[in-house]
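Working notes for the structure below.
Every protein chain except one is present and positioned as in the full complex.
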Amino acid sequence: MKLLIINPNISRDVTHLIESEATRSIYPGTELTLATAPFGVAYIETRAEALIGGYAALQIAAEQHAHHDAIVVAAFGDPGLAALREVMPIPVVGMTEAALVSACQHGGRFSVIAISQRIQAWYRECITAYGFAERLASIRALDEPLAHIGRVQEDQGERLVALANQAVEQDGADVLILAGAPLAGLARTVATRLPVPALDGVTCAVTQAQAMASMEIAAPVAGSFALPPEKPCSGLGPALARLVGRQPTDT
Amino acid sequence: MKLLIINPNISRDVTHLIESEATRSIYPGTELTLATAPFGVAYIETRAEALIGGYAALQIAAEQHAHHDAIVVAAFGDPGLAALREVMPIPVVGMTEAALVSACQHGGRFSVIAISQRIQAWYRECITAYGFAERLASIRALDEPLAHIGRVQEDQGERLVALANQAVEQDGADVLILAGAPLAGLARTVATRLPVPALDGVTCAVTQAQAMASMEIAAPVAGSFALPPEKPCSGLGPALARLVGRQPTDT
Amino acid sequence: MKLLIINPNISRDVTHLIESEATRSIYPGTELTLATAPFGVAYIETRAEALIGGYAALQIAAEQHAHHDAIVVAAFGDPGLAALREVMPIPVVGMTEAALVSACQHGGRFSVIAISQRIQAWYRECITAYGFAERLASIRALDEPLAHIGRVQEDQGERLVALANQAVEQDGADVLILAGAPLAGLARTVATRLPVPALDGVTCAVTQAQAMASMEIAAPVAGSFALPPEKPCSGLGPALARLVGRQPTDT
Amino acid sequence: MKLLIINPNISRDVTHLIESEATRSIYPGTELTLATAPFGVAYIETRAEALIGGYAALQIAAEQHAHHDAIVVAAFGDPGLAALREVMPIPVVGMTEAALVSACQHGGRFSVIAISQRIQAWYRECITAYGFAERLASIRALDEPLAHIGRVQEDQGERLVALANQAVEQDGADVLILAGAPLAGLARTVATRLPVPALDGVTCAVTQAQAMASMEIAAPVAGSFALPPEKPCSGLGPALARLVGRQPTDT
Amino acid sequence: MKLLIINPNISRDVTHLIESEATRSIYPGTELTLATAPFGVAYIETRAEALIGGYAALQIAAEQHAHHDAIVVAAFGDPGLAALREVMPIPVVGMTEAALVSACQHGGRFSVIAISQRIQAWYRECITAYGFAERLASIRALDEPLAHIGRVQEDQGERLVALANQAVEQDGADVLILAGAPLAGLARTVATRLPVPALDGVTCAVTQAQAMASMEIAAPVAGSFALPPEKPCSGLGPALARLVGRQPTDT
Partner (left out) sequence: MKLLIINPNISRDVTHLIESEATRSIYPGTELTLATAPFGVAYIETRAEALIGGYAALQIAAEQHAHHDAIVVAAFGDPGLAALREVMPIPVVGMTEAALVSACQHGGRFSVIAISQRIQAWYRECITAYGFAERLASIRALDEPLAHIGRVQEDQGERLVALANQAVEQDGADVLILAGAPLAGLARTVATRLPVPALDGVTCAVTQAQAMASMEIAAPVAGSFALPPEKPCSGLGPALARLVGRQPTDT
């Protein structure tokens, strides 16, 4: 089995964190291709950044999905996830969605531990859009500017553990989601210091991607996730144009 | 990895259907233990029957979970799932919950295809209790008495495929869930005749059980899924008393 | 009129509390039969304990309902309520549901005062399952282990009154529900110390049971609360088998 | 016990229907005072008519509540109910709210059978405002102009029974509410022709009013249903001014 | 364009505040008619007061709407809004609804800053009834008795600004609504001291009224906001009787 893991941001440091955690989460025989966005921002905190990251993820998926069995969008908030799912012939998994479905199977309500104050509104909207709002106990987030996105775990690890414990004690969380690709691997490191299951988005996404690929379910030819109807397009690059326009007009 | 699969009903025919489909859904090295309820009804259509099946599942889990890595409750509606999840030291997966989380990862809205008219109210309540109501496109169900619960697929297969197609065309389903252990294996058989992904609860549950066990997450010691506080009990049988009462009073 | 009041737990002390309060809530001519679960735990805090209590309540109801006009399930969380309502030919009332419908008729939002931290998740899920979540202002609960379940009122009365006042002042509660059979009678005792209506689950349930019985409404023969369709069963005891299986296979 | 039953409309025919049904629903010793709105419309189908009826009900309650133990607002949609509940020192019950809480205790989902197409939007908004929308299976309504509001039952009885049966068979209703004071008494008449419990708003309201009065719960002195803070008023009539202004400025 | 602005309360001071702010919010050529309730209370905090104010607004609208292009109901909570919208042949706008739709267009979640503790329950119910509850971040309110309703801004301005800032910092508000006609104009005064958009209900309502009138959309002749069906009425005053009864019976 071969997974394409897309970092929708430009930070190669974060791609390395994702790869390290993903490597620990695969079954024997699973291979990984890692891709980093060729344009965009260092990490996603806002709706505008998510739109940019989503477009980058869509382009990467169009260009590189061949010969893979599933795709992972590896940024919290799942930029572009629904779009990719419509046009890709293979399963597409998002870190947030995967963490949420895993959380539901471990307990009743969950809290999300996040890396910045600003990111909370965007997370809340994603969770609500998936329909999981009533199971969200709280979002708790760091409140200092991040010195370096690739070293958040080292710099802020203690504070993140403290926030996680507060979510259990004060907010009624049965499960914790340590959110955001920059935190990839942290759940594994601090598991013994937390009294409830702590989920890592990368682990959950890679595990769910393998689960979905193993079910060998054919892509839909009806419903709202079948390939979109053919229509004229322009300016999209050949790979994306083939998917969206079906009769590429720009090649 | 070793899974304990519990049929909360007394029908050994259905246990065999579950086992056949489960066997097709496991990774190399996964072993299965199948258990059938020692008391209860032939299949679950109602809240009363689910209560009986849930109690049977709890007893079986208490008695047989040792040396397993995860438990599957193999009846739609997940009788006893939350109760088992509280007292078991290993992951517990339900057919309905597993199918729902898989459905969410394949599309927007899903329909459930069910074996009887009566069963629909109970299914709807379960789906609502999990918080997935707004993604339910419809429930469509057979409307004739079942001649034999172990032969529903042979007797009613064509009708079930017709209902599934109606759900896609008329109700806007992106994904289908062929619901109930008596339909175990049907999705695999009829997949090519359905235009959207058709999910089998047993496949989903076994796949998710392996996914959860592979994540090796410790059981909670806080929150509402930690072991209940110790308290006096009586009349429960030694295995269940050890879990619920912690200081068994009846042995 | 004759009411069967079922304590789904094994604590006879609590049965006595229930009886005392119920006796104060009946109209002239109403008679009471009290029953205590023959197996289970001392009091219900969790989903697992509620499953056990629900199964005990179902057995008691099957065995003792003859010659009664309504049944009261006298534990907060209403273990087994929907199941009993399906199979009993007479009205069945639960303490939680009865308190919730009474609360809705006294104000806008209500708070629940509970006997333990752990019990809150289970209460919240029950209230949500009934569809009353948006009217729940808060749940506030004792945070110490209970020395004796039959003496909570004496031991923790002051603390419970303090929690109730906080719910009014800080959470916007228009109505208070003093929850759990171990608190039966407390609302009556402390009413003058609370600035809003304080409801006792036993009072509400007994009052609603009499109201329902007085309306003399026939049991349904269609819909999802008609008797379940006949099906094979085994191992259930003759009374329950007659209800669920209709053609008892084990007698 | 003494109940004040307010018909917020000007139709004395309907007041007589209400009185007939109420008389059948009281316990020995309960006395009734019937009041008909001195201004307004013949029956309420719309938000504007409900506003007029609500204001009439508020005036009647202010003037006549003394020496009563509870008040019933006897029009579907409960015009003025929350307003009365704020300013009256005794329990106030509405036909709709009472029927809804009774319906919840008889089954899962209910349908409302109504006397006109136009009335449906107003009913739906009331049910949603109470928080019961997710338990509403359907509203089905007559689609012809009413010849005489006091003779709807005679003129349209067969059609109403047909609508009720459709709600059970096609919409999944476990319980029926025959809605509107002009249908008072119909549920009793046609009960044997309907396969699920059919509730009469007047019966439910009178029964719940007696239940609430029997609980002898003091009016709140805090929360949002305590008497409003004193403030200047003018033009209200002395009884209402005393309640709302507390220091009447117009007498 | 000509707008009829109705103050549903008796405070002429507040009518002057409304007029001042409205005058600053109109386009060239827009004219204003101001009307003050001939009966009622000084300001609305409760459901009972809103019912009185709504009835007053309905009477004023019936009597004075001729020759106007739109109506504004100028009290927070929009007393009588839906009723007026049913019977008026021109657009009707409410302060609360207008502020809510403006808030939705400026951000994700909003907080409401209110003039009294008691008023919060009523505001919350209004916001919920409009379907905006999930976008409400918080309601924060003054907690002292108001010395004079026409001088709240002068007396409590600093405290209101402090509450507004707390809503942004602690509750996650993207937008603020300074609620209640007594605060008309405050948003304009304190805008530079608040870090997010602060909306004035009067400004929003007058702006939306002009927007609606400019779209020149005909009143409905079907649906639930068409004129109610004709029916007998009495005691309503000729203008209202013409609208509601259509064949006035009391003139």
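A, B, C, D and E label the chains in the order they appear, each numbered from 1.
Keep this in mind: a contact is a pair of C-beta atoms (placed from the backbone, for glycine too) under 8 Å apart; a residue touches a chain by one contact, two chains touch by 3 or more.
The shown structure was predicted, so the numbers you read here are calculated from the model rather than taken from an experiment.
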Displayed chains contacted by the hidden chain, counting the whole assembly: A, B, D, E
Residue, one of A:22, A:52 or A:74, that touches the chain absent here: A:52
Touch with the omitted chain, as defined above, among A:22, A:35 or A:83: A:83
Subunit A residues touching the omitted chain (full complex): 10, 38-43, 45-52, 54-55, 58, 80, 82-87, 116, 118, 120-122, 125, 128-129, 145, 223-224, 228-229, 231-236, 240, 243-245
Chain not shown, touching residues in subunit B: 108-109, 134, 172, 174
Where the unshown chain meets subunit E, residue by residue: 25, 27, 82, 85, 91, 93, 97-98, 101-102, 104-108, 130-132, 134-135, 168-169, 172-175, 191-192, 195-199, 203-204, 207-208, 210-212, 214-215, 217-218, 220-226
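Convention: only the chains that are shown with their structure count from here on.
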Chains contacting each of subunit A and subunit B, listed by label: C
Chain of greatest Cα-centre distance to subunit A: D
Angle of rotation relating subunit A to subunit D [CA atoms, steps of 5 degrees]: 180
Chain centre separation (subunit A, subunit E; CA means) in Å: 44
Gap in Å, rounded to a whole number, between the CA centres of subunit E and subunit B: 52
For subunit B, residues that touch 2 or more chains besides their own: 82, 85, 120-121, 125, 128, 223-224
